[in-house]
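There's a structure below that I have some questions on.
Now for chain A:
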Amino acid sequence: MLRSLGLGAILYGFWLLLSGHYTPLLLGLGAASCILVVYIARRMDVVDEEGLPLQVGARFLVYLPWLLKEVFLSNVAMARTVLDPRLPIRPKLQRYPLPLETDLGRVIFGNSVTLTPGTVTTAIDGGTIEIHVLSGEDPDTTGGRMSRRVSWVEGR
Partner candidate 1 sequence: MIEHLPVLLVAIPLIAAPIAALLNHGGIAWGLALASAFWALFAAIGLVSQVGEGQVLSYELGGWAAPYGIEYRIDAVNAFVALIVAAIGSVTTIYARRSVAREVEKERLPLFYAAWILSMTGLLGITVTGDVFNVFVFLEISSLSAYALIAMGQDRRALVSAYQYLIMGSVGATFIVIGIGMMYAMTGTLNMADLAERLPPVMDQRTIPVAFAFLAVGFSLKLALFPLHLWLPNAYAFAPSAVTALLASTATKVAVYMMLRFFFTVFGAAFAFDQMQVDLVFLPLALVAIFSMSLVAIFQMNVKRMLAYSSVAQIGYIILGVSMASVTGLTAAIVHLFNHALIKGALFMALGGVFYRIGSVHIEAMRGLGRKMPWTMASFVLAGLSLIGVPLTVGFISKWYLISGALELGWWPVAVLVLITSLLAVVYIWRVVEAAYFKTFAGDDEPVQEAPLGLLLSTWGLVLANFYFGIDATFTTGIAGQAARMLLGGGTP
Partner candidate 2 sequence: MDDRVIVRICSKILTPFIMIFALYVQFHGDYSPGGGFQAGVIFAAAFILYALVYGLARALRVLPPVVPYICGALGLFIFAGTGFVTMALGGNYLDYDVLAHDPSHGQHYGILAIEFGVLVTVFGVMVGLFYAFAGRRRS
Partner candidate 3 sequence: MSAEILMLLALAVPMLGAFGIAFTGDYPNLRETVTLVTSGVLLLIVGSLVPELLGGGRPQVTLIEMVPGISLMLEVEPLGMIFAGVAALLWPINSLYSIGYMRGNHEKKQTRFYVCFAVAIGSAMGVAFAGNLVTLFVFYEMLTLSTYPLVTHKGTESSMKAGRVYLGILISTSIGLFLLGILLTHALTGSVDFEQGGILEGHVEGPLVGLLLALFMFGIGKAAIMPVHRWLPAAMVAPTPVSALLHAVAVVKAGVFSVVKIVVYVFGIDFLAGQGGTGWLVYASGFTVLAASIVALRILMQQGNLKRMLAYSTVSQLSYVVLAAALFAPMAAAGAALHIVAHAFGKITLFFAAGSIHTAAHKDDIRQLRGVGRRMPWTMGAFTIGALSMIGLPPAGGFISKWYMMLGAFQAEHMVAVGILVASTLLNGAYFVPIIYMAFFQREEAAEPAYVGGGDDHHVDHDHGEAPLPIVIALTATAALTVLLFLFPGVPLALAQALVGGAP
């Protein structure tokens, strides 16, 4: 129930940000819309600790800048690779154990891996993750640091 209220509040905030018109009619319609959406979301069974991960909110905001920095760096590296006439790549699939406990954590980790050019998550299967690596550098350095940070975000 609390989570539903939280969802409603977040959605209303989203509405206010988008709307820009703060007349009683539209504010009322916004509230009604939020109630309708929360109702449907509950019917859909998507309002839970995965669907609305309020528990990771704050830590995630700390994690995000670091992730963006990583993304920038690997972008630059990738641009270099692409523009290199020799196209120095050695693509391969690798499997690693994942020291993460929740599905949410695994998802954050998997998406972070995919977001950084050079690595793409191809599968998450319980405790292991399968990653497609473009240039045979051991992604463990990045991956290791990343998994530690995600583990922190996960907060368990």
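Methods note: contacts are C-beta pairs under 8 Å (C-beta built on N, C-alpha and C of every residue); 3 or more make two chains touch, one makes a residue touch a chain; residues count from 1.
How these were chosen: all candidates are chains of the complex that A comes from, given by their letters.
Keep in mind that what you see is a predicted model, and the values were worked out from it rather than measured.
The listed chains 1, 2 or 3 are all part of this complex, yet only 2 touches chain A. Only residues 7, 11, 14-15, 18-19, 21, 25-26, 29-30, 33-34, 36-38, 40-41, 43-44, 46-48, 50-53, 103-104, 106-107, 110-111, 121, 123-126 of chain A touch candidate 2 when the two sit together in their complex.
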